[in-house]
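As structure tokens, the structure follows; a few thoughts come after it.
Note that one protein chain is taken out, while the other chains of the complex remain in position.
Chain nomenclature is as follows: A, B and C, assigned in order of appearance, with residue numbering initiated at 1 for each chain independently.
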Amino acid sequence: MSYQIPLEEETRDLGFGSVVTRESRQRLLNRNGTFNVERTGLSFWSSLSPYQSLLNMPWWKFHIVIALFYLTANLVFALAYYFCGPAALEEQSGGPLPSFLKAFFFSVQTIATVGFGHIHPVGVAANLIVTIESLFGLLSFALATGLMFTRFSKPTAKILFSDKAVIAPYRGIKAFELRIANARKNQIMELQAKVLFSWLEGPAHRRVRRFDNLTLEREKVVFFPLSWTLVHPIDEISPLKGLTPEDLHNSDAEFLVLLTGIDETFSELVHARSSYKSRELVWDAKFEPIFNPPTPSHHISIDIRKLSSLIAAREDT
Amino acid sequence: MSYQIPLEEETRDLGFGSVVTRESRQRLLNRNGTFNVERTGLSFWSSLSPYQSLLNMPWWKFHIVIALFYLTANLVFALAYYFCGPAALEEQSGGPLPSFLKAFFFSVQTIATVGFGHIHPVGVAANLIVTIESLFGLLSFALATGLMFTRFSKPTAKILFSDKAVIAPYRGIKAFELRIANARKNQIMELQAKVLFSWLEGPAHRRVRRFDNLTLEREKVVFFPLSWTLVHPIDEISPLKGLTPEDLHNSDAEFLVLLTGIDETFSELVHARSSYKSRELVWDAKFEPIFNPPTPSHHISIDIRKLSSLIAAREDT
Amino acid sequence: MSYQIPLEEETRDLGFGSVVTRESRQRLLNRNGTFNVERTGLSFWSSLSPYQSLLNMPWWKFHIVIALFYLTANLVFALAYYFCGPAALEEQSGGPLPSFLKAFFFSVQTIATVGFGHIHPVGVAANLIVTIESLFGLLSFALATGLMFTRFSKPTAKILFSDKAVIAPYRGIKAFELRIANARKNQIMELQAKVLFSWLEGPAHRRVRRFDNLTLEREKVVFFPLSWTLVHPIDEISPLKGLTPEDLHNSDAEFLVLLTGIDETFSELVHARSSYKSRELVWDAKFEPIFNPPTPSHHISIDIRKLSSLIAAREDT
Partner (left out) sequence: MSYQIPLEEETRDLGFGSVVTRESRQRLLNRNGTFNVERTGLSFWSSLSPYQSLLNMPWWKFHIVIALFYLTANLVFALAYYFCGPAALEEQSGGPLPSFLKAFFFSVQTIATVGFGHIHPVGVAANLIVTIESLFGLLSFALATGLMFTRFSKPTAKILFSDKAVIAPYRGIKAFELRIANARKNQIMELQAKVLFSWLEGPAHRRVRRFDNLTLEREKVVFFPLSWTLVHPIDEISPLKGLTPEDLHNSDAEFLVLLTGIDETFSELVHARSSYKSRELVWDAKFEPIFNPPTPSHHISIDIRKLSSLIAAREDT
């Protein structure tokens, strides 16, 4: 009674498991590539990843966090100086500042290592706080400036996906097609594409989500300077064979697109993902050519604005 | 008399060699993924890797190291200023500090490049020390702040392993199973798993440790947003075929789990390891479903606290 | 009516599509490895990649950008101090500077955290600006210095390509050959080469650009300490078989060379590209040996200046 490991299972199950059927009508993958999932039960500390949060928040939020941190740190140290008494900080001359403000601005000059010196610490206590604040300032700014630069320099491949995917005529049969382009100036090398088809199967009370890989006419491009139309020919063995728009809608179909390439500037792997639900699929259409008319410079030139432009396509085109 | 290289040896020996049999009853791999091995005879300097130590020590220890370094450096430079004589540092005004304290706080202001100036160097000797201390301060803080940021930003994939592995019913036969989940918010892509089975073989006086690879139902997931149950079906060719709990105990069995994936945020390879001894294996149990009931938001949702939850499983399930 | 996916298409089309035929007589790939393409229609902000621009501009331009930024920031803050009124900055002694210049130089001392203190802020307004400028200075310099170091340390594999490619005699037949060398001291490991042949096909009014891979005698070298001659033997199945110089010219032939290796110092993937048009191809020539005569040190030694040196080659060599 020999047993064979069902290898074909491997490509059909992506780690979601069959339970996901309960969540029908929700996409697995959002258009922007994030997953539509949730993990509960992680302890606060274990799920906390301050670095990633600080790296991925929008710039305005990051600046607010930095400013608040700077303010808070200075307030705390200002209080410390303040509690050392009025003689702890001597102001050289000029308009006499109120005691707490003097402590606050002195703290600023210390934490940022400016140190004008027109206010200076007097006595052991104030000098000790300066000792601590200098070190604290240098180390905190190491984090702030490191984050600043990492945010600025993080390679963000931005691959544009056409708004819709199409079912287009293709060499006598039909094909599932979508179009992508690189929105950045950096070159992406060895770009690989995978398109997964996900659908519900079985009787209404016990539907199971299935996954299948859609074979692409071309799965990899050596370089990606222009646009690329991903083409899955709907041949005899395609899981899309014979399906109607209603079938796709009823089986809650979703097309998951996964891209992996190498950003040449940083020599780093970059990933991009998107997904198309049946309502984002246009039947009997094809993509408008994206190439610009020849220019005097004879560069090959494409118009990114046409990435999602469709034209009607009759069966016999 | 032709000779054939025994290629099957390759997967059975992992670089430990047969001598490890002497150390029976000790695990090779700890639960947290570190190796249970020791290397002696390395010279102090050659085994020293200050960067790695400073990178991997706990935060509290790191802060103590930094603080001690800061203190020591300032004490040394304070001594230098002190030996230049009382006239080397002139204090502008304010409460006169004892001579050594003045030198110490002046050193602080110099090493951190604060430089208030209410104490300032006088004469060539003190100025020369300032010249050296400024450079020393800038370079040392480069190391301290670089370490600070690297520690903060180091990608630490934290993959949770179920406390126990199980022998569960599986499609008419049984399977060795364990469950993992990602404890971090970052996505891990292309996660690959390898499970190795290690056991002692041969007569008591000359037992040899053997290794074998356990074939998994699925060895790789394209992405890993939820949990993943690693399943090794105990089929006819499985090295676990027919083994009882006693067999595993007597042969000092150990299951080594090796994971490799790509952290999407940093585009870096991440590794995770763990191991299960026979006492960490539960027979005739299976993992409780980890999915939460459907939420109003219809997100797919799992409860990480259930990662290790087991339920009894009868043969005929 | 079964349909077969034309797999051989995959290697023949590189993501350019057939429309590129309109742009005949223009090379696809420039000699320096950049693509001869253009993308229009990207919004200004989405195509903007300040980090990459700042990373890839020439050093003199980078220094100008930094200097202008420094100047502008100081002018803005100087204006702010200036508008706080003449009493906001008190100058200790020395030659009295004009009011705006005083504000400007004070700003310099603040933004760079020098803080001599002979000019110092008086009153809440000036002190608040100092608070902001210190933080601004620290964060801006984080970007400037990070860019500075990244530019300095960026691994730039510089692989030299011979000026011309040749059609040389080779073991009774002919071969397409070109020669490369590493112009940097760093080692490149696992260097892989791909040579693509691109040409126009079909009747004049509907010519289609085709691509084919040229099989190399050796596609990879384990290490690359000297020079490497890439050799494509023009055998029976070569797409170059039987072509004359006129054929290559008329079909607008282009040879694209793609190299990928691992820079050992940085453990990073490095890429290099170049291309040869038919006018950069020399027939019946071969490369002059690049090795120097034995030296007293007995090092193996090559002379990079001979990289492109050709010698005539008769059929029967």
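What we mean here is this: a residue touches a chain if its C-beta (ideal position, glycine included) is under 8 Å from a C-beta of that chain, and two chains touch if they have at least 3 such contacts.
Fair warning: this is a prediction, and the values are worked out from it, not measured in the lab.
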Of C:37, C:57 or C:262, the one touching the omitted chain in the full complex: C:262
Chain not shown: contacting residue from B:51, B:83, B:100 or B:283: B:51
Touch list for chain A against the chain that is not drawn: 113, 115-117
Chain B residues touching the omitted chain (full complex): 2-6, 9-10, 13-17, 19-20, 22-23, 25-26, 28, 35-42, 46-47, 49-52, 55-56, 87, 90, 109-110, 113-117, 120-124, 127, 130-131, 134-135, 137-139, 141-143, 146-147, 150, 155, 194, 196, 258, 260, 268-271
Those residues of chain C which, in the complete complex, touch the missing chain: 66-67, 70, 74, 92-95, 97, 101, 105, 108-109, 112-118, 141, 144-146, 148-149, 152-153, 158, 171-173, 181-187, 189, 215, 217-226, 228, 233, 235-236, 262, 264-265, 267, 289, 291-295, 297-306
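FYI, only the chains that are shown with their structure count from here on.
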Inter-copy rotation, chain A to chain C, in degrees (Cα atoms; steps of 5): 90
Chain at the geometric heart of the assembly (C-alpha centres): A
Rounded Å distance, chain A centre to chain C centre (Cα mean): 26
Junction residues of chain B - those touching two or more other chains: 113-117
